[in-house]
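For this depiction, one protein chain was excluded, whereas all remaining protein chains were kept in their positions.
Here is chain A:
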Amino acid sequence: MSRRKLGQLEAEVLAVLAGADGFLSPNDIGDRLAGGAAYTTVNTILFRLLDKNMVDREKRGRAYVYRLTADEPGLAAERMFGHLRLAHNPSAVLSQFVHGLNPKEEEALRALLDETEGQR
């Protein structure tokens, strides 16, 4: 297994938890990570996430099981850097999921979204 950075693993663990309904044990999570991950590594990540209010846990038998919560903001908004600056002036180090749209794009995108709605 290639050495993965904690930040990347953290995002992957969150993805696994988001894709699962209900609680998962660290072993389940490790199995679902691409390439697998050691139990202790997964636990380290889970403790970090617990600290950040991203997951909560429950005791099941002797071990803990975890699920995604992420609905309690763990970080204060005023400490967040200028998002608007970032949205309109893309950064090379911080990749954003999407950027703002201009009116023409917005129209095109709404049309696309309606189309896929029809397919479903």
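Throughout what follows, a contact is a pair of C-beta atoms (placed from the backbone, for glycine too) under 8 Å apart; a residue touches a chain by one contact, two chains touch by 3 or more; residues count from 1.
As a working rule, contacts and distances are computed from a predicted model.
Q: Given the choices "Sugar ABC transporter permease", "Peptidase M48-like protein", "histidine kinase" or "Binding-protein-dependent transporters inner membrane component", state the protein name listed in UniProt for the chain not shown.
A: Answer from the record: the omitted chain is "Peptidase M48-like protein".
Q: If the missing chain were put back, which residues of chain A would it touch?
A: Chain A touches the missing chain through residues 4-8, 10-12, 14-15, 18-19, 21, 34, 52-54, 68, 70-77, 79-81, 83-84, 86-106, 108-110, 112-113, 116, 119-120.
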